[in-house]
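Entry: chain A
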Amino acid sequence: MLKYLIVMLDRASVPFCHHEPAEKNEGLISAADLKNAIRFGMKENLVIQFVYPDRAIPAELENIIETIDHVKIKPYPSGKDDVLVADIGAIPQKAENETLVIRASIQELAEKVSEVENAIYRFKRVNIILKEPDSISEEDAGAYKLFLDRLTYYIAGQTASGKELPQFNLLTDRILLDKMNNCGAGDESITIAPDGKMYVCPAFYYDGDAPVEWDKEEGLQLPNAQLYRLDHAPICRACDAFQCHRCVWLNRRRTLEVNTPGHTQCILSHHERNASRNLLGRLREAGIAATLKDIPELDYLDPFEIVK
Partner candidate 1 sequence: MDGIKSNKVIWKDGTAKNITFIVTKDCQLACKYCYLVGKNEKERMSWQVAKSAIDYILDHKSDFNEESVIWDFIGGEPFLEIDLIDQICDYIKKELYIRGHHWFNSYRFNFSTNGINYDSEKVQQFIAKNREHLSIGITIDGTRRKHDLNRIWKGDGPEKGSYDDVVRNIPLWLKQFPHGGTKVTISSADIPYIKESVLHLYSLGIHEVNINAVFEDVWKEGDDDLFEQQLTELADAIIDGGWYEDYACSFYSENIGKPLDPVYDNTNWCGAGRMLAVDAAGNFYPCTRFAAYSLRSKKPLIIGNVHDGIDRDKLRPFLTLDRTTQSPQNCIDCEVASGCAWCQGENYDAAESPTIYQRATAICKMHKARVRANNYYWNKLFRKLELEGRREEYEANRKTSNPILPC
Partner candidate 2 sequence: MKKEIGTVSADERDEIQKLFERRNGLNELAKILTPSDEELYEKLVKDLGETSVKFQNWWDRMAANYSWEGSEDGHWEINFDTCAIYLVTEK
């Protein structure tokens, strides 16, 4: 069931997920399309998120946006309630947002761990999104695990010394989740692009996919819509890496099917899961989080091994 509407205000809207934007080919959404998008969101009772470009937009569009309750996803500068998107090398020191999305490659994460350590205690919530997910090697996966292990020790230490447990997608989400909590593109969320049409997510728009139609009675006219749901993903429905994005765009790039993740995606998610498990163990040693649910030990990093 649809719950979220993402509205890209510009063709060069800030990339807040795995996808890279197209070349800086500016193309603002028209006022009419923006109004239609908002009206659609209101009638279908969706949480509306506007994705801004890295430049000011006309006051007319801003005024239309302010007619409805919403979330802004923006680069710096942005307001306290906005979701700030920043590259790891450019996290603004003066930002006062509550929520930060850091985009980084694994190499960058390995080199700039201290930036992340700093950020997770500066902001109320930090999400890290990997850049270039297509080109991640076995060696990169090892570096990623090391990065997560370092942060595990850091957070455990900070929490033991009295700091509040941070909200950090890679490590603390899994501790608190008891079922899958994924991106949901094509199932729970849909995107309206600057051309005014619907797409599974911005990445599908940039890939040149055909737009998706909406039927008032039947809803999304997405061919084989069931394949965007967890119950039709044989590997994922057997998995407990609940924090995984389950990115359907990345799935399609790697395996040609939206319901099937590639090997690397599963490895990375399981490194996150296992690091969360380690963190939970350390918190319990410090007398914290005793009531939280166990994360069982696994002898595999890829649930494909138990499903095939």
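By our rule, contacts are C-beta pairs under 8 Å (C-beta built on N, C-alpha and C of every residue); 3 or more make two chains touch, one makes a residue touch a chain; residues count from 1.
Behind the choice of candidates: all candidates are chains of the complex that A comes from, given by their letters.
Here the structure is a predicted model, which means the values were calculated and not measured.
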So which of these touches chain A in the complex, 1 or 2?
1
Complex interface listing, chain A residues touching candidate 1:
223-224, 227, 232, 234-235, 254-264, 304, 307-308
